[in-house]
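Below you will find the structure I want to go over with you.
In this view, the complex is presented without one of its protein chains, the others remaining in place.
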Amino acid sequence: MEILKIENLKVAIDGKLIIKGLNLTINSGEVHAIMGPNGTGKSTLAYVLAGKPGYEVVEGEITFLGKNILELEPEERAKEGLFLAFQYPVEIPGVTNANFMKTAVNEVRKYRNLEPLDAFDFLQTLKERAALVGLDSSYLNRNVNEGFSGGEKKRNEIFQLAMLEPILAVLDETDSGLDIDALKIVANGVNSLRKPDRSFLVITHYQRLLNYLTPDFVHVMYDGKIVISGGKELAYELEAKGYDWLKNGNNGLK
Amino acid sequence: MGFIDNVSALFEKKFSKQICRDEDSERLVFFEKFKELGLPTIKNEDWKYTNLAFLNEINFQLSSCTKAIDTGLVEKYLSFLNGNDKIVVPYINNSIDESFVKPLSSFDYKILRNGSFFANTKLISKFSNFFDSSNPFNFLTLAFSTDSAYLNVNNGFENEIPIILFYLYDFEINTLSNTLSFVEVEEDAKINIIAIFINRSRDKVFANEIINFHLKRNSNVEVNILQFNIDNLVLIDNFNFILESGATLKINTFSLNNYFVRNNLNVLFNEPYGTAFLNGIYFTADDEFVDNHTLVLHNQPNCISDENFRGILDGTGRAVFNGKIYVARDAQKTNAYQSNKNLLLSNDARINTRPQLEIYADDVRCTHGATAGYLDQEMLFYIVSRGISKEKAKSLLLNSFVSENLEKVEQPDLRNFVKELVAKKLNLEDIFFCSAIDELTNASL
Partner (left out) sequence: MAENDILKEITEREYKYGFVSLIEQEYAPKGLNEDIIRFIWEKKKEPPFMLEWRLRAFRYWQSMKEPHWAKVEYPPIDYQDIHYYAAPKSFKDKPKSLEEVDPEILRTFEKLGIPLRERERLAGVAVDAVLDSVSVATTFKEKLEELGIIFCSINEAIRNYPDLVQKYLGSVVPYTDNFFAALNSAVFSDGSFVYVPKGVRCPMELSTYFRINASETGQFERTLIIADEGSYVSYLEGCTAPIRDENQLHAAVVELIALKDAEIKYSTVQNWYPGDKEGKGGIYNFVTKRGICLGENSKISWTQVETGSAITWKYPSCILKGDNSVGEFYSIALTNNYQQADTGTKMIHLGKNTRSRIVSKGIAAGFSNNSYRGLVQISKKAVGARNFSQCDSLLLGDKCGAHTFPYIEVNNSSSIVEHEATTSKISDEILFYCNQRGISKEDAIGLIVNGFSREVLNQLPMEFAVEAQKLLSVSLEGSVG
């Protein structure tokens, strides 16, 4: 089943074109990786999918589960089952993780015509999922991301992913700033959340995350476009040759 | 007719006929002082952002009508205490209603009826220590003062039972209200005060209330000032505090729903090693006005003051914060902090803030900060990206903006009550479910 379809997407920030005609289709249960050098529009793509204000879609369409999500508010996209793990998770003083998740989970449940979870069930789920991603439960009672280290913030993103049970999870540079141990923990968390009815779009600069999260497809993004797509072996090729390979001559590109 | 003419006529009518009485000549002195200072204009730095000219348009009377108020009504307003023990000092329509007062032990409690304050020279001399002779309303209150309450809390008294200063206005004409209170807290005593202002009048009431606290050595006082649903009330309250060595004061103000409120909070460190916390939360919506005017006088060394006021301004609401920290020449080792933060939700809302430092001692650490802005858009996007609606995300953030100050209330019934009031204002109906979750996670960890 087709989950996400992006057609000829062009996006501008402050009038400057960043994404210049991008096409991508993701089906149920697939894991796609988008790689590419810095400044090619990878994170812009993540934000546009989540609906961050300030990003102007100049042309093209994005359909998620058959709906045009460009017409939906960010919270509606989330309720439809789209999740973004932020590259730079925001600190929210005064709002505890538990409270934050409880509010979000119940809003999503309401949207799906489910009863809100009672306090005990919710607490149970909370602790279970925290354990799944290796987040110490003491973090549940702390304010969202406040005073968390880089690794803890990323882990907290995966924990939220686990809580909200999305259909498509977009991971924006989740590996950046993580040491190898933290990377493994995050990757294991994601792997344990893989399901036939859940797809992933993993945005990364380095290939190393893909050692732990085996993608079905790898796309290389350059200058606002996907310039080459392939299987997981493309990631190794890219790692071996470096991104300069893209700039010099574009050998082997269509 | 201007305000000065208005009150002059009232004064003439009420007191001049009885001039044979000593108290009336005292009143006259105070009233002349008031007239000399006059109604402050915005040229007066202390009233720069607080325009009182509208008082000239209202014709005030002195009401002698003492409506019977049944205890049930008071209980209703105090239901947030869940029927727990309390001590109530009821200022009902400008006079203290004795029928509510339970017999008190560990307290010396006097009601000084109409004017008898002026006969009590001991009290007058104590009062004079508090005097801010630049504030005309102090003189106005003294000139017109009706009943006064005097509370003395015995040495070492310590009790969780809150003492309620209950101000209820229920008049049928535009009326002035002026009362004096004096709370003397003896050494090592610890008390919790809740001052509540409630207006039931449909006409304008101009209330000038003075409440003076003397905190003796090592005493500990928390004063919560609660202002909500006070339409039509023009309130200028003057809370004055003198702290002796080792005394700790905590003030929490909650101005949640107002017409016109000016809180004058004056804290004087008269001996070394005092500590004072001044916290406030204010909300203003359409046509509401709140002015917090604080003065912390570090006259002695080694004292600490920490001030934190947060405001949320919506509609055409207006707020003023004027906070001054004064550190005298010899007040070395002073630590003084002050912070005032504001969020503006509407383009018609206005904030004027003046944090001020006046420092004459060098071995001090004083900081102040003030901000005005809007909700952090990154935070808002992060929250909505988790499926939470924009409205709710805003409410969560607004609640978190003030939550720190809500948590500072020590009396648990009151803390829950103000949290509930704030949550209601923010349409966060399930706040208690959230805090239940917080408690559960706390307990299970």
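Order of writing sets the chain letters: A and B. Residues in each chain are counted from 1.
The criterion applied here is as follows: contacts are C-beta pairs under 8 Å (C-beta built on N, C-alpha and C of every residue); 3 or more make two chains touch, one makes a residue touch a chain.
Every value quoted in this text rests on a predicted model; they were computed, and no experiment measured them.
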Which displayed chains the hidden chain touches across the whole complex: B
Touch with the omitted chain, as defined above, among B:136, B:162 or B:355: B:355
Touching the absent chain when the full complex is considered, from B:38, B:156 or B:369: B:369
Contact footprint on subunit B, counting only the chain that is left out: 45, 48-49, 329, 332, 342, 344-374
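The working rule: only the chains that are shown with their structure count from here on.
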Cα-centroid distance, subunit A relative to subunit B, in whole angstrom: 50
Subunit B residues touching subunit A - in the complex, by the definition given at the top: 376-379, 381-390, 392-393, 396-397, 399-401, 403-404, 433-438, 440-442, 444-445
Residue ranges of subunit A touching subunit B (in the complex, touch as defined): 50-53, 73-75, 77-79, 84, 86, 89-96, 98-100, 102-104, 107-108, 111, 119-120, 122-123, 126-127, 137-138, 140-141, 143, 160, 164
